[in-house]
Structure formats: C-alpha cells, structure tokens
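What you see is the complex with one protein chain gone and the rest in place.
After this line comes subunit A, so read on.
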Amino acid sequence: MSEGTPTKKAPYVVPIGPIHPALKEPVQFLFDMEGEVVKKADFAPGQAHRGIEWMGMRRNPIQIIHMTDRICGICGVTHSFAFARAIEQIVDIEVPAHAEYIRVIIAEFERIQSHLLWAGVAAHELGFDTLFYLAWRVREEAMDVIEYITGNRVNYGLIQVGGVRRDITPEQHPTIQKCLDGYRDLLGKMLNLFLKDTTIAIRCKDCGLLSFEEARNLCTVGPTARASGVPKDVRVDYPYSAYGDLDISPILPTAYGGDINGDVYDRIVVRLLEVAQSVEIIETCLKEMPEGPILWEPKLPKLLSACKKAQGEAVGRHEAPRGECLHYVAMDGHEAPAMWKVKASSYSNLHSWIPMLEGEQLADVPIIVASIDPCLSCTDRVAVIRGAKRDLMTKEDLHQLSVEKTRRIQGC
C-alpha cells in the first residue's frame, strides 16, 4: 500500500472511559495499539468536576472545613488538615500540641485504611478476588477505630480551624491499641500473601516501570515517587503538626530487601510497609501525647470573627496517603476566602501514567492505572463547558480570552 492510503492495519485506537467498568473513577484514555502493545497513551481527566472551590468562596472557613471532608471519598481528613493549616497560618493560630497529636493519629489511621483499600483494589484488578476480600475485611478494623474516635466512618468531621473537635481520652486507648496490635500481627501475613505469591510477582514485576528520573521530572509524589526511589515525603521534608517530634524516614522499596525497579510490585511493597510505619507512628503518638486543650478557641463565634479579620495568603500542605496535598487560601477581610485552590496528590501523579503505560500490553492497563492509586474526584478542578460543547483550553486560548476581555472593557 502506498503512503497516505488509509490502512486497515495498526495502529488501532482503543478508547477506554470516561466511564468504564475497569476504571474505578471517571477518566478517559486513548491508546494507539499495535497488536497487544500500547504504542502511545494519552488521557483526559476533568470528568468529575464539582465546583467545590466555587462553593467554598461563598462560605466561611468553619463551613468550608466540612466541605473539605467531602472532596475525597477515601481521605476524610487529608483535605481538612491541609485547609486548616492554611487558615491557621493566615489567622496566626497556634494549634495546641494535644490537638496536633490527635490530628496525626487520625491522619495515620487514614493512611492505613487507604493503603489497604488500594491493596484490595490492586488484587481485584489482577483478578485475585479472594485477596481483595481479605484486604477489605482487615481494612474494616481501621474504619471501626476511626468511627470510634470521630463518630462517623467516612466523613470524620474531626478537624476544626485551630484544633480538633473530638478528644482521644485515655479510656479510648485500649481499643485503639488492640487494633494496632492486630495490624502488627497481620502485616507479616499481608506481605507474605501479596509479595510471595507467584501470580502477583509475574503480573507486577517489571510492569508499569517509572524510572527515578521520570518520577523526579514529572514531580510525582507519595508512594508513586517513593517506589521509584525518590525519597520525598512532606512529613519528613517539611515537618508539620506533630510529625516534627517523630523519628520517621521515607519508605523506599529497598526496605523490603530488593532493588529499586519502580514497577507495580515496588508500589505494593512501599504501601504495605507504610501501613507498618503508620502503626508505629500512632503508637508513639498515643504514648507521647501531651495533655492540654483540643482547640485554640472553643468559642466558635470568636473564631469566626478572628478569621473574618484576617488578611493574607498561605499554603497548607499534608502528606496524604497518595502524596502531597496542597491547599492555597487567600483571605481579604471578608467572611469567605478571596481565593481557595486545591491541589490533590493524584494531580501530580497522573502524568506518570504515560511513561508507565507505553510499551505495556492492554491487559496490564487496569493494574498500571490503579498502581498510582488515582483519586479523580479529588483531582478534577477545571472543566470548560460552553452550550453542549465541552473542551479543554490551552494557555494560548486563555491568553486570547484575556486579551478579548481587556478590549471589551476598554470598549474598543
């Protein structure tokens, strides 16, 4: 066949999504395929935009705190933690040490439940449903303790600007300790079931590779970065809250003995070992928790007026189970913030899909996509819809729009 003639041969384009049974959340993929091999991969996020920031900019910080709980369906404290830290910097609030420890305890319980949830999803993507059920059953222990401490399973409502809303009393320690002991016993079993299994090793080793350089250049965060050997972790690099008092270091795949390959297997290793790390952190926090109040200002009307008076901007960061989560807030002396921007951890990790997916087989797509633990409802922040048409705007388009608006205002 001569050049330019439409050919019925490869590459074929295989679209997956925006909604697809193999994907847990809405995102669209386009693959150029040659046989079974993905030659070129592309993706389009932005299918789950809900306008939460817009809602927040019409509400006061105490109201927003409860909206941040609902940005993500898995992380119930990550976003409220980061948001509260931003507000606390603007209003110049010193959070009581006791409250800082409670925040860390709940954040680490969140990491445990999120990583176990991920482990279950990964097993399910590999077709290993027995392991999926097991992982989700043991995850319930962490959910039960979270429920016991905060009152609810998913939307904890624990964080308040300047502290926490519920205390952890000495009477609660035995129940929490029992759960931690359970996880300590369980960890050996989980490592054995996941990492010694021949099928999992065959499917995950050397699959979805992300090199150290790629991980660094793409600014990946969290376990995705650490599995490729990039030792970054906000808890260690910029200690905040009670993390400064703790002796922790980022977990790399070498902790399990092997080399760093940056494959799906390494991501399993890192997440499972982080569960063990979180158990240690919670234990230390329970032991060393200082006494004191749980709130900077228990009288909420006073807190509201302090927030209203404040002016300035700040960035609040937290190491979520998926990596760094960042909230930018600007206040200008009104009830509601002048600006609120959320950068969820998955946003930084999505781009690593491209180098991971290219060159792999179509059947490996679900596990590779899941391996960065994407959370799209957190991530999607911009979608442009005009009439029935929906499109993405490039920098040039936005610049053009801006120029047009200036002209319009000038009336020429």
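Details
Quick note on the criterion: contacts are C-beta pairs under 8 Å (C-beta built on N, C-alpha and C of every residue); 3 or more make two chains touch, one makes a residue touch a chain; residues count from 1.
As a convention for this text, contacts and distances are computed from a predicted model.
The subunit not displayed here is recorded in UniProt as "4Fe-4S dicluster domain-containing protein", chosen from "Acetyl-CoA C-acetyltransferase", "B(O/a)3-type cytochrome-c oxidase subunit 1", "4Fe-4S dicluster domain-containing protein" or "Pyruvate synthase subunit PorA".
The missing chain, though absent from the display, is touched by one residue of A:Gln28, A:Asn60, A:Gln177 or A:Ser211; that residue is A:Asn60. For the chain left out of this panel, the touching residue among A:Leu23, A:Leu193, A:Leu252 or A:Val269 is A:Leu193. Summary of contacts with the chain left out: across A:Arg166, A:Arg184 or A:His351, the touching residue is A:Arg166.
For the chain left out of this panel, the touching residue among A:Arg70, A:Arg216 or A:Lys341 is A:Arg70. Residues of subunit A in contact with the chain left out of this view: 59-60, 62-67, 69-70, 128, 130-131, 134, 137, 140, 144, 147-148, 150-152, 155, 157, 165-166, 189, 192-193, 196-199, 300-301, 304.
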